[in-house]
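Input: one structure, supplied below.
Only one protein chain is missing; all other protein chains are in place.
Each chain carries a letter (A and B) given by its place in the written order, and its residues are counted from 1.
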Amino acid sequence: MQSPSSSNARTAGSRGDAGPGRAAPTPARASAVRGTTQRRYSYWFYAPAGVVYGVIFVLPTLISFYFAFTRWDLFESEWIGLDNFRQFFSEQSLRSSLVNTLVYAVTTSGLKVVLGMLLAIVLTSSIRLKGLLRALTFFPVLVSTVAVGITFSVLLQPDFGIVNAALAKVGITGPDWLGDPDTALLSVAAVDVWKGVGLATVIYIAGILSIPRDYYEAVEVDGGGAWTQFWNVTLPLARPATFTVILLSFIGGLRSFDLIWTMTGGGPGFASDTIASVIYKQYQAGFYGLATAGNVVLFLLVSAIVFPLARFFSSREVDL
Amino acid sequence: MSAQTLTPARRLRRLGTEVLAVGAALVVFVVPFVFIVLTAFKDEFEASDLTFSLPTTWPVLDNLREVFAARDGMLLVAFKNSTILTVSSVAILVVLCSMVAFVLQRRPGRVSDVVGALILSGLIIPPAIVPTIWVLQKLHLFKTIPGLVLVEVAFSMSFTILLYRAFIAAIPRELDEAAVIDGCSSLTLFFRVIFPLLRPVTITSILTNSVFIFNDFVNPLYFTPGDENATVQLTLYNFLSQFSTQYNLLFMNILVITIPPLLVFVLFNGKIVSGMTSGAVKG
Partner (left out) sequence: MKSSRVRLTWATGLVLALATAACGSGSSGGAPAAGGSGGQAAGKTEITLLVDNAESTVKNAEAVVAAFEKAHPDITVKTSTRPGGADGDNLVKTKLSTGSMEDVFWYNSGSLLQALNPAKSLVDLTGSPVLANVDESFLPSVTQDGKVYGAPWGDAMGGGILYNKDVYAEAGLTVPKTWAEFTANNDKLKAAGVTPVIGSFKDTWTTQLFVLGDYCNVAASNPNWAADYTANKVKYATDPAALRGFEKTAEASSKGWLNKSAGSTTFDQGMKLLVSGKAAQFPMLTFPVGTLPKDQAAKIGFFGIPGDDAAKNCATLWMPGGQYIPSAGKNIEAAKTFVGFVASPEGVAAMYAAVPPTGPSLVKGVTTPADAAPVINDIKAYIDGGNNSPALEFLSPVKGPALEQITTAVETGQTPAKEAADQYDKDVTKQAKQLGLAGW
């Protein structure tokens, strides 16, 4: 717990100077007079937020570990041991949702890293219309996911959608993007990348701009070209940005629901179901215990992947 | 910076790249939005083709009127709900989170370590939905806007606190000390002296959180089922089946609910971007 927490404090802080523009870490004062500290920085400041957070977030998370083992209709619950989990792992559709979730998270975060980095390099070069381009790539981040989902399910229509119409112009017969089980999940992932790459780009831009110019000049003096600059300077020194992008999009990808729900509803069949959409379906169908068990599975999956990942990243950052 | 030293050939190549980049960005990022606008401005018959073409007739106002009139002015109610939701959630977030961040940054120690770990968990751990519904039901807050406000506040808290903490680190402690010497209590110290200094990050956090909460779909879906307390995103989702053959109205609806974030974006682009990158750990 300790290590990721402190690392995060630091990344947030260091990104702070890209943002508000002046946050320089203040060395904590070791010898503050205890009494005044207590008076001045009262722990009571935690209380109002703590109550909301405790009741709405912490408490439900804790009791989910009880209700996950029950058959539950919101009024009465009956202890059924591991049945919900057995159900979760025995149903093929639920198992495939586990795989889909991972595929989705890996694809979206991978693409966001690559494309975000690429766009950031273009948008920090001396290209004209930089401001406009940055704004264009970022705007989708601010548009509602439902709106994006609906728009793209129309654009991706197989017969009259403009994507396939454009492909047809160059002689390609586009697939039924969202209606074909083989392409549905990846099509949604692509739209997710379209919507989210702006944020990754902006994080990379901040990272790249914080790299001192001297490094690039040093490479230039040594006769290195643009590729060497990228490989030896940008890539390693933008590593904190990479970590942030990966963590962010990975967490987002594992929990993804709204885009999938508006575009395919998890279908066709179960082809694009993720854990979050399965949880919603179980909830809708009134299987509250099973939905909660799904939540616990998601909780464990996220913890098992993200916490070690965060720890790994923070250890790598120390090396730098 | 070194553009003057380029050879004509390189300059030409650079121009080529630029044109290509701008062209690609236009196609990929602008065409979908133009499509939304075009379809929203068409009549029902033309819109059903879903082609990328200029409308021949422009029933813009009619479409607008129809979208707002649909289901007894549902969209208007939804706008009211979304506004209440967004404004109150953001107001509560700003006050509560700046307070937490202040003490968290100023008073390191075991308690703050625990608080920090909890905040971090809030960023990573997916909320347990059905138990949350159960809790809200016990509090008689399920299906109500106040209940949804609490949910939004709780789920956006971690991000907002981190945003504030990074900023507070840059405010010198000497200020606190001076204020205490003046005899301020801790609350007055905070709200009179510190909070005004946080204006830039407060603006950022207001903008970022408003966009997120206004656009939120999942939480309203779970926590305010039913038409009464529907938000704009939920209404849009419900219209999806109702307008299944009236694409002009569907896209007019999309257009209408995209305008608030668009305005915020045009006016405060830089602030939002800096907010997202500095606190960029939002799930």
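Throughout what follows, a residue touches a chain if its C-beta (ideal position, glycine included) is under 8 Å from a C-beta of that chain, and two chains touch if they have at least 3 such contacts.
Every value quoted in this text rests on a predicted model; they were computed, and no experiment measured them.
Q: Based on the whole complex, identify which of A:D176, A:D192 or A:D258 touches the chain you can't see.
A: With A:D176, A:D192 or A:D258 as choices, the missing chain is touched by A:D176.
Q: Out of B:F41, B:F79 or B:F142, which is the one that touches the chain we can't see?
A: Going through B:F41, B:F79 or B:F142 one by one, B:F142 is the residue touching the chain not shown.
Q: Going by the touch rule given at the top, which residues of subunit A touch the chain that is not shown?
A: That gives, for subunit A, the contact residues 71, 73-74, 87, 90-93, 156-159, 176, 178-181, 184, 265-271, 281, 283-287, 290.
Q: In the complete complex, the non-displayed chain touches which residues of subunit B?
A: Output for subunit B: 71-72, 133, 137, 142-143, 225-228, 238, 241-242, 244-245.
Operating definition for what follows: only the chains that are shown with their structure count from here on.
Q: Between subunit A and subunit B, what is the separation of their C-alpha centroids in Å?
A: So the centre of subunit A lies 16 Å away from the centre of subunit B.
Q: Which residues of subunit B touch subunit A in the complex?
A: Touch residues, subunit B against subunit A: 1-3, 14, 17-18, 21-22, 25-26, 28-33, 35-36, 39, 49-52, 92, 96-97, 99-100, 102-103, 106-108, 111, 113, 115-118, 120, 122-137, 139, 150-151, 153-155, 157, 161-163, 165-167, 169-170, 172-173, 176, 180, 186, 189-190, 200-201, 204, 211, 214-215, 217-218, 221-222, 233, 236-237, 240, 247, 250-251, 254, 257-258, 261-262, 264-265, 269, 272-283.
Q: What residues on subunit A touch subunit B, complex-wise?
A: Residues 1-2, 4-6, 8-9, 11-13, 15-16, 18-26, 28-29, 36-37, 39-46, 48-49, 52-53, 55-61, 63-64, 67, 72, 74, 122, 126-129, 132-147, 150-152, 154-155, 157, 160-162, 165, 194, 199, 202-203, 205-206, 244, 247-248, 251-252, 254-255, 257-258, 262, 276, 279-280, 283, 288, 291-292, 295-296, 298-299, 302-303, 306-307, 310.
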